[in-house]
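Below you'll find the structure, written out as structure tokens, and then a few comments.
With one protein chain removed, the remaining protein chains of the complex are shown where they sit.
Chain IDs A and B follow the sequence of writing; residue 1 opens each chain.
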Amino acid sequence: MILVFLTEVVVFALVVAGILAERSPALLAMGAALVAAGSLVRFVTPLRVALAAAFAAHRTAALAGGALLALALPLALRSSPYWTFVATLALLYVTIGQGLNLQIGAAGVTNLAGAAFAGLGGYSVGLLTVTAGWPAWLAVLVAPWVAVAVGAILFVPILKTRGHYLALVTIAFVFIFNILMNNLEFTGGPQGIKNIPTLRLFGWAFTAKPSIAGVELPAHANFYYAALLAAGLTTWALRRLHDSWLGLALNTLRDDEIAARCCGVSITRGKLLAFSIGNLWVGLGGALYAVMVGFVSPPDFDFGYSLVMLSVVIIGGVDSIPGVVLGACLLLPLPERFRFLHEYRLLLYGVVIVVMLLYRPQGLWPAAVRRYR
Amino acid sequence: MPPLELLLQQAWNGVMLGVMYALIAVGFTLFFGVLDVIHFSHGDIFMLGAFAGLSTLLGLAAIGLRAPLLALPLAFVAAVLVTGLVGVVAERVCVKPLARSSPLMTLLATLSLGLVIREGVLIFYPRGADPKPFPQLLPQGGFEVGGLAIRYENLAILGIGLLAMVAVDRIINRTRMGAAIRAVAQDPEAAQMMGVNLDRTVDATFFLGSGLAAVAGILSGLYYSEIHFIMGITAGVIGFSAAAIGGLGNVYGAMLGGLLFGVLQTTAAALIPRGSEFRDVVAFAVVMLFLIVKPSGILGEKSAERV
Partner (left out) sequence: MSAPILEVRGLTVRFGGLVALDGVDVTVGAGETVGVIGPNGSGKTTFFNALSGLYAPAAGEIVFRGRQIVGLEAHAIARLGLARTFQSSRLCLGLSVFDNILIGMHAQRRTGLADAVFRRGRFLGEMREALGRAAHLLALFNRDLPGRGFERVGQLPQIDRRRVEICRALAAGPALLLLDEPSAGMSPDETAELMRDLQIVREERPGLSMIVIEHDMFVIEGVSHRVVAFNYGRKIAEGPFTAVAADDEVREAYLGTERAGA
């Protein structure tokens, strides 16, 4: 158990130090330390075996330790509101990625409209608060259901088309969504919706700086904890759905629709459930994003973000719940870390994804076999 | 209801756009034919073609060669060569190695490759973020037939586009390589047993398809008098839509689909209020409906589910 905690603390320390290292020498040293630690685990077999065994034996402890460190992260990052924001963004992508993974990974419903569904969540929050005057917390709770409801437009194509054609239908949907948002008056056109009120729970405004044990944190820490809650909830729920009759049925219909039908699986029910549950979480991610940044506009939800969401799912490992967490926590912060390469950032991002797909197509943390325990 | 002339005018403009879409769509459909993949970076290859053409024209102008009849063909040749080679490299690097894995992988890989090409142009082309003016090399002016304004420029674009399509038809139906492409599209294994060199055929297909995108890219530059590094995103989605409407794998279907999409866009612009803003909403909605009703496309063979 001590080994488990020790490993987690070391990883945490390396990550925090890696994030905060400002000057190149420090950053290089951090990079070297990460590579060294990584190769130590990768190539020293006894260590790897011992670690794997320790984590397998103390799963609960490992999770608890991880949760504790996730809670402590804003403390470690308190000097940098920017990095607290990036960490929050990564957590929102965990929520979104888990939802999308149920559709794409578990059920094989190629949804490239992730950005549009996140946008539906975000815009709904904007309209409900700014136009209709609802309190932000209520809007955040209702907005994901708007994403689910509007997603019903795509039910027929989802049932009728598959593979590349379904991909095309969902791409068309993102484009339609974007053009509409850009040109409709009630969504604010290209300017979008500004001045979305911040979350306020039990009198606590999320713009106030929280302090834990006398240490003052940046205001973004509020959203960090909200996003952590959402990400944790989503991951927990989808982990359980993955190891359930639904997860099994979805995997079967993804791999072989005919076999699934002949085993009594209703393709209609399965795909609709996966799609709707998925959109709920994608919409929640978008809704939280809207209250966090305080405005929504068309470019925040364009096709490019669908690509980022898709890469979170695939790079993490198709249908892998921990993979999504890992994917989001790597793909979102990494380009920010390499800001000094600012103009080459997206270029490198594309190259990294292509290389990953060529050399590790199963993802960083491939889906494990269901064990039902 | 707008007057008939306006509709006709818009349909004519649609044919113009449609020719470019068709050229892009042919690439999508050819690639799908030989490898059963959707090559999503194709839109960005189209964009690259436009930039390659522009660079050639600027280069020629710099050495004093400005006569359109000489400069333009040279630009086409150079752009076709550049994009053709980039297309082959793209295929070798990230399409073919992944062709046997799940479509999701090629999807993400080619989307990412498109991002790389796009960012590459943005970063390495001088002032790549700005829209670039494209020289007007086609004869200006025009005439009117029954209320329909026809510009010489448009006639030339149409002519070049049709020429390219006829060329594709000839290559596919009259040459050995075309026969090989058709054979591989039908059954790669059987084709190999008949002595077709699979790798070379796939390379040739990607060269041909990407080259056509370059032709479309230059035409687009001539039509809009401007090119921009992000032009490939929408063009790619439209080209894919056109290929899907026509029936993936069918070259004539792709041509037809491209023309249909162009006409659909422009007539929608004429028919609905604020049409120029919402025309793509209509066009994409029609594509979605179309795929639901006839998922195999207009000319696609009905692929019966094998049990």
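Heads up, the rule we're going with is that a residue touches a chain if its C-beta (ideal position, glycine included) is under 8 Å from a C-beta of that chain, and two chains touch if they have at least 3 such contacts.
Since the structure is predicted, the reported quantities are computational estimates derived from the model, not experimental observations.
From the set A:54, A:148 or A:241, the residue in touch with the chain omitted from the display is A:241, counting the whole complex. Check A:231, A:249, A:272 or A:308 against the missing chain and you find that the one touching it is A:249.
Between the chain not shown and the residues A:54, A:226 or A:260, the one that touches is A:260. Residues of chain A in touch with the missing chain: 237, 240-241, 243-246, 248-249, 251-252, 255-256, 258-267, 273, 369-373.
As a convention for this text, only the chains that are shown with their structure count from here on.
With centres defined as mean CA coordinates, chain B is found 34 Å away from chain A. Of all residues in chain A, those touching chain B in their complex are 104, 110, 112, 156-157, 160-161, 163-165, 167-169, 171-173, 175-176, 179-180, 182-183, 258, 303-304, 307, 310-311, 314, 318, 343-344, 346-347, 349-351, 353-354, 357-358, 361. Interface residues of chain B, counted against chain A in their complex, comprise 32, 38, 93-94, 97-98, 101-105, 107-109, 111-116, 119-120, 122-123, 233-234, 237, 240-241, 244, 248, 274, 277-278, 280-281, 284-285, 287-288, 291-292, 295, 305, 307.
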